[in-house]
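Structure incoming, see below.
With one protein chain withheld, the remaining protein chains of the complex are depicted in position.
Up next, chain A:
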């Protein structure tokens, strides 16, 4: 049976710029995904826990405050420690080009900078999500 793809859209740390997170959450919803948005001020361990409890296929992190190199790898570590290593992790926002190789190495599957096309992000998610 076809199940809708479940996406957790999350803001990590103290970064309160949530415009991008809300736009992408809505774009996923309009595209037929099931969307959970964490709201602000989430610790990496809280997001990992929510991802596992909600049994999501995708965790999409929106980051504008420059803490991505610290917080995203921590989130991935928590996901792996709890056995959720097949969750697709995506990141978007203001992430300097130089940081992309490091984040990919850490397990971020796709990184979408400012001005990214919403449909492209959705298509990428469909293509790369784990198959149930």
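Convention: a contact is a pair of C-beta atoms (placed from the backbone, for glycine too) under 8 Å apart; a residue touches a chain by one contact, two chains touch by 3 or more; residues count from 1.
Keep in mind that, in the parts below, contacts and distances are computed from a predicted model.
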Complex member absent from the view - protein name from UniProt, among "Formate dehydrogenase beta subunit", "Fe-S-binding domain-containing protein", "Aspartate carbamoyltransferase" or "methylmalonyl-CoA mutase": "methylmalonyl-CoA mutase"
Touch with the omitted chain, as defined above, among A:4, A:19, A:104 or A:130: A:19
Where the unshown chain meets chain A, residue by residue: 13-16, 18-19, 21-23, 25-27, 37-41, 43, 65-67, 69-71, 94, 96-98, 113-115, 117-119
